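The following block contains the structure, expressed as structure tokens.
A single protein chain has been removed from this complex, and every other one stays in its place.
First chain written, first letter: the chains are A, B, C, D and E, and each begins at residue 1.
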Amino acid sequence: MSADYQKISQDGLWTNNVALVQLLGLCPLLAVTGTFINGLGLGLATLLTLILSNASVSAIRHWVRPEIRIPVFVLIIASIVTIIEMLMHAWVPGLYNILGIFIPLIVTNCSIIARAESFAAKNPVLPSVIDGFMMGAGFLLVLVVLGGLRELIGFGTLLDHSYLMFGETARSWTLSFADGYRGFLLAVLPPGAFIGLGLLIAGKNYIELRKTKHQTVKLQPVIENSSTA
Amino acid sequence: MNRQVLITALVLTLFAAIGGGLVSYTEQSTASQIRVNDKMMLLHSLKSLLPAQRYDNDLASSAISIAPHQLLGTTKTSRAYSATKNTDTVAFIFNVIANNGYNGKIYLLIGVYTDGSIAGVRVVRHKETPGLGDAIDENRSSWILNFNQHSLSSLTEKQWKVKRDGGYFDQFTGATITPRAVVNAVHNTLLYYQQHKAVLLQATTKPVSPKE
Amino acid sequence: MQFNSATSSPHMMRDDGISQLMLQLLFALTPGAIAMFYFFGWGVVFNLIVAISTALIAEAAVLRLRQREIKNTLLDLSAVVTACLLALALPPLAPWWLTLVATLFAILLGKHLYGGLGFNPFNPAMVGYVVVMISFPREMTFWLLPSTINPAALGFIDSFNLTFFSQLPAAMSWDSISSATLLDGIKNHLSQGHLLSSIDTNQQLGNLFGKLAGNGWEWINLCYLAGGLWLFKNRIIDWRIPLGLISSLSLLSLLFYLIDSEQYLSPSTHLLSGGIMLAAFFIATDPVSASTTPRGRIIFGAGIGVFIYIIRQWGGYPDGIAFAVLLMNMAAPLIDYYTVPAAFGKRDQS
Amino acid sequence: MITALLILSILAAVFGLILGYSSIRFKVEGDPIVDQIDAILPQTQCGQCTYPGCRPYATAIANGEAPINQCPPGGEATILQLADLLGVEPLELNPENGEESGPTVALIDEENCIGCTLCIQACPVDAIFGAAKQMHTIISDECTGCDLCLPPCPVDCIDMVPVKSETTNWKWSMPVSNDSTPKAK
Amino acid sequence: MFQLSHFKGGLVLDGHKKISTSSAIKPAILPARLTVPLQQHIGHTPELLVQLGDQVLKGQCIAKATDGISASIHAPSSGRVSAIDEQAVAHPSGLKALCVTIETDGKEQWCEPSALKQNYRDSSNQQLLNIISDAGIVGLGGATFPTAIKLQSCEPATINTLIINGAECEPYISCDDMLMRERAKDIVLGIQILQQVLAAKQTVIVVEDNKPQAIQSLQQALQKQAIDNIDVITIPTRYPTGGEKQLIKVVTGKEVPANGLPADIGILCQNVATAYSVYRAVYLDQPLISRIVTVTGDAINEPANFEVLIGTPMNELIAQAGGYTANIGGLVMGGPMMGFSLPNDTLPVTKACNCLLTRVTEDTRQIPAQACIRCGECAEVCPANLLPQQLYWYSSSKNFDRAQDLHLFDCIECGCCSAVCPSHIPLVQYYRFAKTEIWAQEKERKKSDNARQRHEFREARIAREKAERDEKLRLKKELLAKKKIEEEGQQAAVDPKKAVIEAALARVKAKKDNTTEKPKNTDNLTPQQQQKIAEADQRRQQKDNKDEAT
Partner (left out) sequence: MIEINDMTEFALILLSTILVNNFVLVKFLGLCPFMGVSRKLETAIGMGMATAFVLTLSSVCSYLVNEYLLAPFALEYLRTIMFILVIAVVVQFTEMVVHKTSPVLYNVLGIFLPLITTNCAVLGVALLNVQEQHGFLQSAFYGFGASVGFSLVLILFAAMRERLEVADVPAIFKGNAIALITAGIMSLAFMGFSGLIKL
């Protein structure tokens, strides 16, 4: 069982990463990653939604007929998102205002319905929750990495606007690199989002390529052993 | 067959009801906090225009509605806020639109003391070219603070222009249009205030409900 | 007797190759480049030097990384062509790092991420140009008055300091050196609600006007036109793209000029200002990223003309050439798909 | 809150009725995609894909249970066609399923055949004929080269031989590309 | 008279014809050994008529055309069949193919003349077609399509224009030129036969304007015989005007529909040498056993045209042309645009071999290909109005569907595109690769469809048999049960031992019945397969006999 969970984690965080491999949930991913904090905020909201929706979908999986499966799932997700939206509006209003339309749009974040359909609808609650968590964490990871990179290149800062999420004390968290850096606007404009994600995927491919190169050498005896056994 | 249809409808209804119930519940429990937040947000931007010691009223609930006017660049009824200290009106804050920005409208909040001098100017929303026209944003440069304290009397009509046009205010290198538009809007607001001062002061004595 | 028989017919090949093609293109660029040097001074030369060296180094580095053959690929000169076209499109006062960034993006993002020569769907030079245009709009307005009317033309040393050290000559400010180009100036002029006929009274703009179009620009454009015609004569470029571009631009500008000559510039001004001739004969004709069918090429050229006009007249950028080219690059595969010529014997059927 | 629940429930009920009704009204049977996939597979019926024949593999692909790169006889061409049909990225042939090799046919060494009929029962396409105690023969036109008849033969009299290359079935090869020309995926 | 038109694309190439036209056609000497491939034409391989060791006479048919598209093969000279085996032949694959090797006896002894010895004008069309067919005549313009079949396949009296193709547009080749210069009269006689067979309303001989002597001699021949229903038309020299469709376009202004044949628009096109062969077959009763071959190029000492027996080894021909110069780099069969390079010079001359082109080393150097820059030069010159650059993209990426959408199969492989490509891409080879690959896939597809059917059939059969077996079993059980009841009643009467024996016998019998069932999978077979089965049965019998003997 634990191996199972390990596989789920690895899937969510790396091998089957929502953003880098499945290319789902791209809209918020690209739209709100102008800064690290924005990415973090939306990432957490999405993570929460994923966990809750996976849990509820898995819990009711035996009760829904195929023709209304999608409407029901969508209803559940929409309710969860609306609740999260209101909570954010109430408790982190600054972030709420910046993320704007992309909070309700978590509903249509393809990764959520995709997980509901392909995992939660077929598995018991606990694995579904873990899957939701891992998938969400993988997504969150990409959001903050992309947000961080774009902020760094675009403005030369990191953690700017943290106070939106962590309150006034966080105003001093902003890290500024290289005074007099003029900023490279491409990174924060829409094209930069696409190109940035493209580069991230290429980076992942690079790591995998190196890994397989190492592996093919190592793996061969293992295969032989198993076949002779 | 009919049974199947009914079950389908029932299941969907059930989930809708559960979802709706949860959402409604959350709405009720967060509604007041959300209202507080929204007001705080508004207050936050209004406050940045006036030093705190200059007024003592609740700015956000002192809104008056203003008919559309060319000098304010508005085409719909807009809102202004009045600041009072000890029930004396000390300043007005106008929602102003500069229509001739480089890439479109520039939305401004402009605070004017009752004596006709500028309390502060802030950009609310704009589409000017990043890296060029966006220096009007307080986050990007302090250019916008140059207006503070100026009035129709402190600068002549000719000086209410950017330097390239022979006026008092700097332009940005490579961008004249945006500052020109903002200077123009501020100047127009002062003119508007000059023309409507009496009406405005009267209006504040009987506050309009902010709902309007 | 045994022979090597690895090849298929035909057993004839042409002697020259891509390098010669590119060389002729560079040759055809020289009149225009010299004219630009004459009107805008040393900055043009510095741009060229920075761009070409960056391009070659970047290309060599990529080839090295990809473990590809380096020397012959560099010698195909396509990177040099890209660098030259880019350098000639950038403002003469551009600081060195701007040219460097633009060239890097052109060669790396625009060309080699797609696999190098022949595979890039977008015009690399224009990718580089647009990247710096949206990232550094301030520097991209660093044009200066043509030397003929510039009271403060910069010498070699001043230009050098400016380009490489951002050092202004004594007693000069950016605002006093740089000047809007004609198109930019007119755009500002119009946006303030002025009419074109009032240009004479506007001292700054009146000066910018030459005989046919922008002062200086008219000659530069004519030089590019001459180079382009020479290319055409040598069958390096196809007539369809330039013709499509020039005719659609002239038609549109003529139409609006006839409707209201106070708001819209005349066709001759449009055609001979900015980089139109450079674009029509050297940039839009980049075969790799353009449409490749005969009919498609006319549509491609015409589309660029239309977009240039729209962006110039109503858009946010003074000269929309780069955007227009990229927009049509984007459409080229689809155009190709729908404009396949009827094969021999298929005319009556399809 | 009551209105909220009421309106939402009514709307949901209406939609539920519509969907429930139309799901019956517009019911469709069958899955054409399996046929399309099956049409692409080479029909060697060799089972190297780990499924008992081409159609089961096609069904598995259609259900999303199997990747498209498990059919060695089809090799690259089949993978490309499947990728095209299904709109997915082409993959490399999975080496665990075997390697792509040229077409082969079975050849029975007629001297040694004892006529046991075991190979007949193994052949998925009835390409062997013969009866008990008679010499068997492969109808080479029909043989798909699946190798399935080799293991059952008690006297090892069946060989797989490559299909002979003749001027009539010879194929031009792709020019050897140097680095700058495009390569096949 | 004729309003000449022109086709899009094409190239003006340097002719290089003069180097091989300075001397008259020379007869090639008889080689000691002739290697005659059976497959020298488009279509099926003919059926072999001779056996190892047979004596053959010159002109004797050694392989007979099969049904469908096929052509007969004749012995080019008299001698003994010394081998019937696979030999290297002139084919781009370099593969071997079945050949008949004849050791010549030097007697050049002709076989018996055929029965028909009358004026062709009195012969029926069918008789003439038989002669052409029996003579193994194939199109000598390059495609080697059996001429009789081509003539036969068009509906009677639908041909308005018979075009005799004397364009010879490829550089270096001059065999048609020399033939027209020296044997114009015979060509005209051949054309008249074709005219009669086709009942063509109008006949033109089309020659490129770089062959003035050929034109002149054709015109003289026509004048001398006072023939006025054949015209000689001079057309501008431009490669590939000689291509059938291009030629028709130039002469008539009409385009042959893609996927169509010239006959669809009332035109038939034959090469001059084909017409000449027809003359030889009808007037002289000589089958197609020799042809004119241009031996030329920049690496041969005495370029000239030779009349060569089919099967002659190329190196002997080269030797007669003075041998190679020192800088020989390669040998091409055909012209520089469409020919293919040969791996060695010991291969036999075939009906398709119009030219042996020697290349100097410098011409055979390989300029490495660069990336296609989509310059469109290739599209500019493509006479088929294709987009070679796009075809190349899709062929090289094996996206064959798109390549076919872009009319890959309308490519005539003329080579113009490769010749002008600044990136030196071997475009034509990509197209050939794609075409052969598509054909192979098509075959595979047919085969796999067939396999699917057979598999499904088998599955169904197994299911049916299983059902039948189950049914039988059930019946038997019932029967047994019944019997048991009956038996129980009669138990005392019958000896139990006997019953057991009987039951066992019955079982054995049943088993036997089962095994001697007919072979299961012989339904659904084509006649060819049935024939093969019959052959196998024969072998089986032989083997059984042998088994019994041992």
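Just so we're on the same page, contacts are C-beta pairs under 8 Å (C-beta built on N, C-alpha and C of every residue); 3 or more make two chains touch, one makes a residue touch a chain.
Keep in mind that this is a model prediction, so the values were computed, not measured.
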| item | value |
| --- | --- |
| Where the missing chain makes contact, among the chains that are shown | A, B, C, D, E |
| Touching residue (missing chain; options C:Val127, C:Ile199, C:Ile220 or C:Ala343) | C:Val127 |
| Residue in contact with the excluded chain [from C:Leu74, C:Ile199 or C:Ile311] | C:Ile311 |
| Residue of A:Leu126, A:Leu175 or A:Leu209 in touch with the missing chain, whole complex considered | A:Leu209 |
| Contact footprint on subunit A, counting only the chain that is left out | 23-28, 30-31, 67-68, 70-71, 74-75, 77-79, 81-82, 85-86, 101, 104-105, 107-110, 113-114, 189-195, 197-199, 201-203, 205-206, 209 |
| Missing-partner contacts on subunit E, residue numbers | 371, 393-394, 396-397, 399, 402 |
| Footprint left on subunit B by the chain that the document does not show | 16, 19-20, 23-24, 27, 101-105, 127, 129 |
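The rule we apply is simple: only the chains that are shown with their structure count from here on.
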| item | value |
| --- | --- |
| Chain centre separation (subunit D, subunit E; CA means) in Å | 34 |
| Centre-to-centre distance between subunit C and subunit B (centres being mean Cα positions), rounded to whole Å | 43 |
| Centre-of-Cα separation between subunit D and subunit B, whole angstrom | 67 |
| Junction residues of subunit C, two or more chains touched | 8, 116-119, 134-136 |
| Multi-chain contact residues (two or more partners), subunit E | 92, 368, 370-372, 426, 429, 432 |
| For the subunit B and subunit C complex, residues of the former touching the latter | 100, 102-103, 129-132, 164, 171-177, 180 |
| Touching residues (chain side subunit A, partner subunit D) in the complex | 65-68, 71, 75, 223 |
| Subunit C partner contacts - residues on subunit E that touch it in the complex | 7-8, 13, 92, 94, 245, 249, 255-260, 315, 324, 328-332, 334, 336-345, 357, 359, 363-364, 366-368, 370-376, 379, 383-387, 389-390, 405-407, 410, 413, 415-416, 418-424, 426, 428-429, 432 |
